[in-house]
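Let's look at subunit A:
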Amino acid sequence: MKRIISIILTICLLMVLAGCSNAETPPVTPEPDEQTEPETPVEPEEPEEEPAEEVTILLAAAASLKNCIDGELIPMFAEKYPNITVDATYDSSGKLQAQIEEGADVDVFISAAMKQMNALDEQGLIKEGTKVELLENKIVLILPKDSQAEIASFEDILKAETIAVGDPESVPAGQYAKESFENLGLWEDVLAKASLGTNVTEVLSWVAAGSADAGVVYATDAASNPDVKVVAEAPEGSVSKVIYPIGIIDATTKLEAAENFAEFLQSAEALSIFEKYGFSAN
Partner candidate 1 sequence: MSLEVSVKKKFKGFSLEVNFRTNGEYLGILGASGSGKSLTLKCIAGVETPDEGRIVLNNRVLYDSKKNINIIPQNRNIGYMFQNYALFPNMTAEENIGVGLKLPKKEKKIKTNELMKLFRIEDMGYKYPAQLSGGQQQRVALARIIAYEPDVLLLDEPFSALDSRLKSELHTDFLDLLKLYNGEVLIVTHSKDEVYRFSENLALIEKGTITGFGKTKEIFEKPRSLSEAKMIGCKNISQCSIKDNKIYCSDWGIVLEPKDIPENCSYIGIPSNSFEIANEAGINTIECKLINVVEEINEYTIAIENSNGNETKPIYFNINKEVWNNRKNKDKLYIKINDFYMLK
Partner candidate 2 sequence: MNWSPMVISLKTASVSIIITFFLGIFAAKLVVGMKSDKVRIVIDGVLTLPLVLPPTVLGFFILLILGVKRPLGKFLLEFFSVKIVFSWTATVIAAVVVSFPLMYRSARGAFEQVDKNLIMAGRTLGMSERMIFWRIIMPLALPGIASGGVLAFARGLGEFGATAMVAGNIANKTRTLPLAIYAEVAAGNMEGSYGYVAVVVLISFAVLSLMNYFTMKGSKYINKDELK
């Protein structure tokens, strides 16, 4: 009897453990909107005249956008369009692409590279004409905040004794750094002095602590850490551009609200916020 009980308990424990390890962020499920009427012709932009309906749209965006969108842009948008609620989910662009392909109820999508957007576009999942190259994230050279070193450009990189760079094998920013230095003919020498980080945060903290004399990261990463200073951008043409495109999902049922939001994000106001966080307007 004791044996049976312990076997049952073990099986239960294993099931619980299996269940726990499978728990991921549940796929995208927006709140069901009670009042959704697909074709209500809403008069554009006159909130004083008619009380506009409550709409909720779902934004799927690359993880690097979380801070500025959640932090500032969504609240700003809410002031302009109090009737539109923006729910947002952030993750790696690849994962989001997969979720949208599986039919997730996303209305607006912003990815960290053209690749994922193009893939969806080819499958006809992006509404015609809504794909816009929204932002660029530059590859930048950073030094510790108080560094006196005379390193002013990517070409000067070898003046640094130790260089912090993401591991090109596993970190996208590292891959771009490699590309850039290769085109400058400096990669082999850089590699010899390079401390390879397994993620961009590690690279940032090495430079911030002064342990590394210089490092290469995304502009947005550099902007997030006050202990580093940007001294140069990757030379024009030395590295492919890191473009963040925005697109409206074809299957959206809240086209107008989605369009409003996408339009807002392209406005000068929104772009200045993006720039504050290190992005460049495209």
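In picking the candidates, the idea was that all candidates are chains of the complex that A comes from, given by their letters.
Convention: a contact is a pair of C-beta atoms (placed from the backbone, for glycine too) under 8 Å apart; a residue touches a chain by one contact, two chains touch by 3 or more; residues count from 1.
No experiment lies behind these values; they were computed from the predicted model shown.
> Identify which of the numbered candidates 1 or 2 touches subunit A in this complex.
It is candidate 2 that touches subunit A.
> Give the list of subunit A residues in touch with candidate 2 in this complex.
Within the complex, subunit A contacts candidate 2 at residues 144, 146, 161-162, 164, 167, 169-170, 191-198, 202, 205-206, 209-212.
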